[in-house]
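Only one protein chain is missing from this complex, and each of the others stays in its spot.
For reference, chains read A, B and C in written order, and residue numbers begin at 1 within each chain.
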Amino acid sequence: MSDLKIEGYEFKPGFKGMAKDTSSDQTMFKGVHWGKAMMWIFLLSDTFIFSCFLISYMKGRGSTIIDWPNPSEVFGLHVFGVQVPLLLIAIMTFVLITSSGTMALAVKYGYEKNRKMCGWLILATAIGGLTFVGMQAFEWSKLIHEGVRPWENPFGAPQFGSFFFMITGFHGTHVSIGVIFLFIYAYKTFAGHYDEGKRGWFTTMKGDYVEVEILGLYWHFVDLVWVFIFAFFYLW
Amino acid sequence: MSEDFNNNKTIQAQSSEAISGGGSGVGVDADYVRPAEVADQDLYHGHSFITKWIFCQDAKVIGVQYFLLATFTGIIGLILSWLMRLQLGFPGLAPFMTAEHYYQFVTMHGMIMVVYFLTALFLGGFGNYLIPLMVGARDMVFPYLNMVSFWSFFVAVGVLLASFFVPGGPTGSGWTLYPPQAILEGTPGSGWGIMLMCISLILFVAGFTMGGLNYLITILQARTRGMTLMRMPLTVWGIFTATVLAMLAFPALLVGALMMSLDNVLGTSFFMPTILKAGEVLEYGGGSPILFQHLFWFFGHPEVYIVALPAFGIVSDLISVHARKNIFGYRMMVWAIVGIGALSFFVWAHHMYVSGMNPWFGFFFATTTLIIAVPTAMKVYNWILTLWRGNIRLNTVMLWCLGFIVTFVNGGITGIFLGNVSVDVPLSDTYFVIAHFHMVMGIAPLMVIMGAVYHWFPLVSGRFLSEKLGKWHFWLTFLGAYSIYFPMHYLGFIGVPRRYFEMYDSPYVTSAVGMNEFISIAAFIVGAAQFILIYNIIKTLKTGKPAGHNPWQACSLEWLTPTVPPEHGNWGDRLPTVHRWAYDYSVPGAKEDFITQTTPPSEVAGSKVEKT
Amino acid sequence: MHVGIIFFLVILGSVLFHIFTPWYWTDVASNWGGMDDTITLTFWIGGGVFIAVCLFMIYCVFKFSYKKDRIAEYKPEDKKLEKILTWATTLGVAALLAPGLIIWNQYVNVPKNAIEIDVMAWQWGWQYRLPGEDGKLGTTKVVNINDDNPFGINLDDPFGNDDVMIQSDVINLENNRPVKILLRSVDVLHNWYVPQFRAKMDAVPGIVTFYWFEPNKTGEFEVLCAEYCGVGHYAMRGGVEVQDKQDYDNWLQEQETFSDLIAKQKILENEKTKLAKK
Partner (left out) sequence: MEKTKKQEQASTHKIGIYLWIWGLLFVLSFFSYMVDWYQFQGMLRWSLILFFMFLKAGLIMAFFMHLYWERYALVNVLLWPMTAIACFIFLMVAEFEYVLFTRLFYFVVGG
């Protein structure tokens, strides 16, 4: 977050402030780190990718004349002899939101330069993410076991399988990439790279706790996408 | 390792820096520029040949790399167009031109020219070279990412060209890659070819995203002191808006390409309905081919402006510099660029009026499409009003600009035909469309590219390109291209459909034989004329006239680097400060007919600068 | 100097080309003459703007080409002029858009008395189906298509039995009677396009698309495929013959219906089984 005291620049709130920021020199997003601005724009682009997926899914589901399977049943689990609808998905949502919360706290402690706390929270987030991916793998194998394939689906419209594997697969890839980076950043935090301003491997920039926030943005975005997938794929 | 990084000093502002005491009413504060907000950028300087020229992190080198690779693929596209014209003008002359090959060449020509040539050249080439220089940055903000961007593009081109050598050859589904035919037998390259095309596009999009993030953040967050958005040259505005479009439009292409790959490889049915092929029902069902068209054109229409907007921006700068006059209505020009960019997301289905989509869309898309004509027309008016009462240097650069205006206005007006829904019905899928889009997004941007090459070559190499060769190059290209595409509209009026391998068996088309021969000959000449430029460049690099510092007397920052050509880091040890817009030409009362952007107000105290 | 002259010649040449061109549209043979009129209107307005802009540019080239002692005018903006130009352009564009939308409204609203024609496309050919006496076409499915049922008509649909089947790439139409073309495809995109009728629409597998027109000239016309559909695209032709009512009715009498075909098939099968028994 921005330390909003810039020499020679007077900040204004609201839309007036927006006009002033936009028409000022040097930066448009005042006090926003380059990497953070980049992550935001990247996420905007990524939003369009996921939107296109979900729009295609909506179009496919809306225009098929074969019945769409009821996700509530397909994704249900038998627990102790009771059929619980969407149980696994509910747990996955729970795990992902938990990890989102730990990430948010990691960012907070990062800015307070609390190295230990920040590192442990990132690690916790990574483990949450790993759990999520694991459960997704379980869900995939369960569906495949039941005969759902990208090209066919015993419960109804074949597009159900296609869209399910493609969209959750793409989301899962995002989560996996996030997990890898979470582990790397946990290492970097514990090693103190952000305290001493060590340069990264591929960049000339000096390490800073803002990088934790940048990764946090990505991680929250993954959670955000899951909110939409949960609503449109599992609850519709 | 530490000496690999330069440690530029962050310059804090002093309000009293460089002040001439005199001038009526010009006080100390007139030259004030706010202090730097962020520390100066550290750069990695390469030492070996490989880190300096191949895996280089300098945006200027990357720009040249993009330029060269895009030009290389462009030449392949050009050769393919020759082969196509050979078939159309003189069918049967070349025995290897079978229908399969013809359609493969059509497809590859289209895709190469739109994506791998024009997009890469404008954004990757000019964008990389000019953005940091024009906004006064040391480099792109993420040099390493920028390098990866180029190499992704390199791999994408490699994969694309590899498809010429796989079984079945490259895809022949037309550059729009419409399913179901793109992945069904009956279309050449339906197996490997389309697969490699999709992979190549995905790689291109990934690489471009890396580059695009760089362009955007450099423009938004790394401008030099005093450089406000409304002081940026229009070139930067054009490239900036085009990059925004690309970042938001390429996702749709990525998704489309991915889904089509899955249809092809895994047998999913995203775009595939039940299909009967050679008496057998294939294992597809329930998909919608029109969905792909929506995704494709949601990308495809902004793509048109991804090519056009940088051209708009660059040509504005070229006209202004060489007419020695400020660009007329700068604000209007900026808002027109931004407005066209924003509107371009709401017009995509005007490519699909006869595609069988919901017929009521026609009303919506015809209206939005024709609304775009207004800002576009304003830009045209402003270009010619910039010439009005200017002092026009009729050199090669200006000739290309004039050529651009003629071809662009021509192509833009035929666009009004095709955007207006019921006028489009008889004309769509005919040669009229071919003529229209080649005129407006083939020839017109090409004119700008050529003008830009002649304009900025002295900056890149320190030498002038030969004017004499340049004029030959221009007249052959302009007159040739005009005589290819102007008559072609009339083939469309007759009703000759596009993508016909041969067409002379229809009674009312036979009259077009002569014209097709003429067009083909013109195409051969225009294509050959492009090699004049290559010869010119090679010759100039050896024996060209040295250009020196700011040879065109331009105002914008890229000419004001301490060294020509600019070094890595661009600005020596001090970043420039900017005091005015990039168009202070012929200001009354000024000593010279241009005032550079870095000239502080106190130095031009007597002149009547309206806007700083 | 020569620059302006060459540009002027280019513009002059364009105008002369338009005046003397032997290549222009074929005579319209349907009710869509309005499309031609809109094109003509667009041509005059657009062409006028093109010529005006280019002539202005050429004038500037003549008048303001480089002189050492001339100083260009310094005028960053002229709000009034820009406003006038914006409004004039907006008006011009609206004038072009309005007729376009009016005609499109006619294009998507099919008259009630239009006869429906099912045009079925495949790689690379056409065949046609007309509704029988009930005036309605039977529903179809691609999976039903086989030698006995070349149109894939749903056998349980009562409307399908009397459908008239034309297994030829030439169809006859009645002059001055609106037709609604229903397009479908069994494999890839196609487009049933007769240049003289002006109208066209893609045939898309998986859905049925439509357009309508009213032929108003008798004679034979060539059908072209106007949407790229694979290597045979350029050779995918068909025909239309527009006839007067009398001739058309005679032609219609001779055509086979779906029930005829089924009956014929049954006879054939019976004979086959008889032969086999023998």
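To be clear about the criterion, contacts are C-beta pairs under 8 Å (C-beta built on N, C-alpha and C of every residue); 3 or more make two chains touch, one makes a residue touch a chain.
These figures come from a predicted structure and were not determined experimentally.
Student: Would you mind listing the shown chains in contact with the chain that isn't displayed?
Tutor: A, B, C
Student: Which is it among A:34, A:151 or A:221 that touches the chain not included here?
Tutor: For the chain that is not drawn, the touching residue is A:221.
Student: Which of B:90, B:154, B:345 or B:472 touches the chain that is not shown?
Tutor: Looking across B:90, B:154, B:345 or B:472, the contact with the absent chain belongs to B:345.
Student: With the full complex in mind, choose from B:72, B:335 or B:361 the residue touching the hidden chain.
Tutor: In the full complex, the listed residue that touches the missing chain is B:361.
Student: Residue-wise, where is chain C in contact with the chain that is not depicted?
Tutor: 136-141, 154, 157, 159, 182, 184, 206-209
Student: Under the stated touch rule, tell me which residues of chain A contact the chain that is not displayed.
Tutor: So the residues of chain A touching the missing chain come out as 1-4, 11, 13-15, 17-18, 21-22, 28-30, 32, 37, 40, 44, 47-48, 51, 55, 58-59, 61-65, 72, 85-86, 90, 93-94, 97, 100-101, 103-105, 108, 111-112, 213, 216-217, 220-221, 223-224, 227-228, 230-231, 234-236.
Student: Go through chain B and note every residue touching the omitted chain.
Tutor: Touch set of chain B with respect to the missing chain: 248, 288, 290, 294, 298, 345-346, 349, 357-358, 360-361, 364.
In this section, only the chains that are shown with their structure count from here on.
Student: Viewed as a graph of touching chains, is the assembly arranged as a line, ring, star, complete set, or other?
Tutor: line
Student: If you average the Cα atoms per chain, which one ends up farthest from chain A?
Tutor: Comparing chain centres, C lies farthest from chain A.
Student: Approximately how many whole Å separate the CA-defined centres of chain B and chain C?
Tutor: About 33 Å, centre to centre.
Student: Quick one: chain A and chain C, Cα centre-to-centre, how many Å?
Tutor: Computed from C-alpha means, the inter-chain centre distance equals 47 Å.
Student: Can you tell me which residues of chain A touch two or more of the remaining chains?
Tutor: Not one residue of chain A touches more than one other chain, so the list is empty.
Student: At least two other chains touched by the same residue of chain C: list those residues.
Tutor: Where chain C is concerned, no single residue meets two or more other chains.
Student: Of all residues in chain B, which touch chain C in the complex?
Tutor: Per the touch definition, chain B meets chain C at residues 99-100, 103, 172-174, 178, 180-181, 184, 186-188, 273-277, 279, 281, 286-290, 323-326, 328-332, 354-356, 359-360, 362-363, 366-367, 370-371, 373-374, 377-378, 380-381, 384-385, 387-394, 399, 402, 405-406, 409-410, 413-414, 416-417, 420-423, 425-430, 475, 479, 482, 486-487, 490-491, 493-495, 497-503, 506-508, 511-512, 515, 583, 585-588, 593, 608, 610-611.
Student: Going by the contact rule set out above, which residues of chain B touch chain A in the complex?
Tutor: Residues 5, 13, 33-38, 41-44, 141-145, 209, 212-213, 216-217, 220-231, 247-252, 254-256, 258-259, 262, 266-270, 283, 285-288, 291, 294-295, 298, 578.
Student: Given the complex with chain B, which residues does chain A contribute to the contact?
Tutor: 6-9, 22-32, 34-35, 37-38, 41-42, 44-46, 48-49, 51-53, 56, 59-60, 63-66, 150-151, 157-159, 161-163, 166, 199, 202-206
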